[in-house]
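Before I ask anything, let me first share the structure, which is written out below as structure tokens.
The chains shown are only part of the set, and none of them has been moved.
Letters A and B mark the chains as written, and numbering starts fresh at 1 in each.
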Amino acid sequence: MEGYAFTLEMHVRDYECDIQGIVNNGIYQNYLEHARHVYLKQIGVDFAALAKEGIHLVVVRAELDYKQPLQTGDDFVVGLNMKRESQLRFAFYQDIFRLPDKNLILSAKIIGTALNPQGRPAIPEELERHLAE
Amino acid sequence: MEGYAFTLEMHVRDYECDIQGIVNNGIYQNYLEHARHVYLKQIGVDFAALAKEGIHLVVVRAELDYKQPLQTGDDFVVGLNMKRESQLRFAFYQDIFRLPDKNLILSAKIIGTALNPQGRPAIPEELERHLAE
């Protein structure tokens, strides 16, 4: 997948599908979050370790466009780019494609910020470094 | 709660909270979906029964603004209004407030459509009736 800073391949699990036999709407946010956390950890930003220090990465807005549903047995890939959105906010542009046909399943923009132990917005240094320029 | 066609009170369950000790981002979509389905059933539109007939109510876009997190032990209410978005689309405006202080937790706009057994967008008659104004 060209054009993405990070990609993660995953597989639909049957318990993620609902009465309609397709992946439930809410589950896509799980997929997206998991891809973000794996990416962040890879660049040195550990969601769980930060939480223990009282630094919380939080989502402030999510926009999800559902194009086609994933079904039981489907493989898919999550592509991700991260950009600065404003001084205290960053955005993840995430797309999900079914494999192997690369049909677009979902496009999302997830805007986040970070809260310091005092609950104030403040982007931790290890993340700031990757948002620079 | 004034200003909503429908409201549903719920309670945070501990298993819905994540490492940060707050309700996980994806869980709010579960809350919103549950409120929509209870509302729809009440006005005579049964999600599960329609699915058995091959008529699928599907989400095409979700916009969620996260204002404050819910925590373990919190009670909350989901307020809902449904409006026609276009000829083949309808929108749910949904807000979540913590109880009893009525702090705004999340505001969402969820746009949906319906697919007939042939997979074509077509709003079922029992829903159409409630979208006419």
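Things to note:
One rule holds for everything that comes next: a residue touches a chain if its C-beta (ideal position, glycine included) is under 8 Å from a C-beta of that chain, and two chains touch if they have at least 3 such contacts.
Treat the numbers as computed from the prediction; the structure is a model and nothing was measured.
Here 2 copies of the chain are placed, and the complete complex recorded in this file has 4 of them.
Keep this in mind: only the chains that are shown with their structure count from here on.
Distance between chain centres (mean CA atoms), chain A to chain B: 22 Å.
Residues 19-20, 24-27, 29-30, 33, 47-48, 51, 56, 58-66, 69 of chain A touch chain B in their complex.
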